[in-house]
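Missing here is one protein chain; the remaining ones are kept as they sit in the complex.
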Amino acid sequence: MMELVLTVTAVVLSLAAAGAIVRIARGPSLLDRVLAADVLLAILGAALCIDMAVNRHLNNLMLLVAVSIIGFIGSVTVARFVADRREHLNES
Amino acid sequence: MNPDANVVDTVIDAVSAVFMIVGAVMSLAAAIGLLRFPDLMSRMHAATKPQVLGLFLLLAAVGLQLRTWWVWPVLLLAWIFQLLTVPVSAHMVGRAGYRTKHLHRELLSTDELEAVVLKAAEAAKAPASDGGRSPAAE
Partner (left out) sequence: MSRKRISLRQELPLLVWLVIVWGALWQDFSPGNLLFGALLAAVVARLFYLPPVELSGRFSVLRAIPFAVQFLGRVVAASFQVFYLAVVRGPKVTNAVVAVPLRSHSDLMVTATGHVISLIPGSLVVEVDRSTSTLYIHGLNVRNADDVLKLRKEVRDTEAGLIRVMGTKEELAALNLEVGA
């Protein structure tokens, strides 16, 4: 049964990652791309979780936390930077 | 091994399989939302929120599969950490998106913040007024 689950989740996550990558490529603004990159990181986290559940180990747990920290710091920094720059140059 | 333990094992496996599939589908929901929603703000709803449930289900699946009690606190910790960070990053991106006119106003049915922002902008233009106290003026 685990093989079936693994196949299904692999297909679903690949589709999701493809969607996020399309949005990164197309995204009209920087914030859209940041958001899509965040989703891509979350999909990576989901893949790490599924690996842990199927193979019954915990080696990826700290990697998972690190990935979510990187996503958090990245999106907050970019959001802050975008807001500042737009306000000062007054472009839109 | 008595047959009871086997049945319990199968049930736990089935539950965690369902959790894993639904958790993966939540990631797909985020991607579909990213692709289909028209503006940044609604994309953000789709991008950040289903992940909360998705990660919860996946971590629960890990806990069920490992079958030891001491992993639960760590998994709970990882989830609580996500609960604390997701709203903050979503708020920061949303705020920046609202300010930088990525918002499509024709897609809003009501906008009760616009009047406040306009008032704050006027207060900031006028000298010797305390525009710094209102939320959008900093």
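Order as written gives the chain letters A and B; numbering starts at 1 within each chain.
Everything that follows uses one rule, which is that a contact is a pair of C-beta atoms (placed from the backbone, for glycine too) under 8 Å apart; a residue touches a chain by one contact, two chains touch by 3 or more.
As the structure is a prediction and not an experimental result, all values here were calculated from the model.
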Legend entry - Contacts of the hidden chain among displayed chains: B
Legend entry - Contacting the left-out chain in the complete assembly, out of B:A24, B:L58 or B:A90: B:A90
Inset, instruction - Spell out, residue by residue, where the missing chain touches subunit B. - result: 25-26, 29, 32-33, 36-39, 41-42, 44-46, 49-50, 52-53, 56, 70-71, 73-74, 76-77, 83-84, 86-87, 90-91, 94-95, 98, 107-114, 116, 133-136
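The rule is short, and it goes like this: only the chains that are shown with their structure count from here on.
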Inset, instruction - Quick one: report the Å distance separating subunit A from subunit B, using the average Cα coordinate of each chain. - result: 12
Legend entry - In the complex, subunit A residues that touch subunit B: 1-2, 4-5, 8-9, 12-13, 15-20, 22-23, 29, 31-32, 34-36, 38-39, 42-43, 45-46, 49-50, 52-54, 56, 58, 61, 64-65, 68-69, 71-72, 75-76, 79-80, 82-83, 86-87, 92
Legend entry - Touch list for subunit B against partner subunit A, complex: 13-14, 16-17, 20-21, 23-25, 27-28, 30-32, 34-35, 40, 43-44, 47-48, 51, 54-55, 58-59, 61-62, 64-66, 71, 74-75, 78, 81-82, 85-86, 88-89, 92-93, 95-97, 99-102
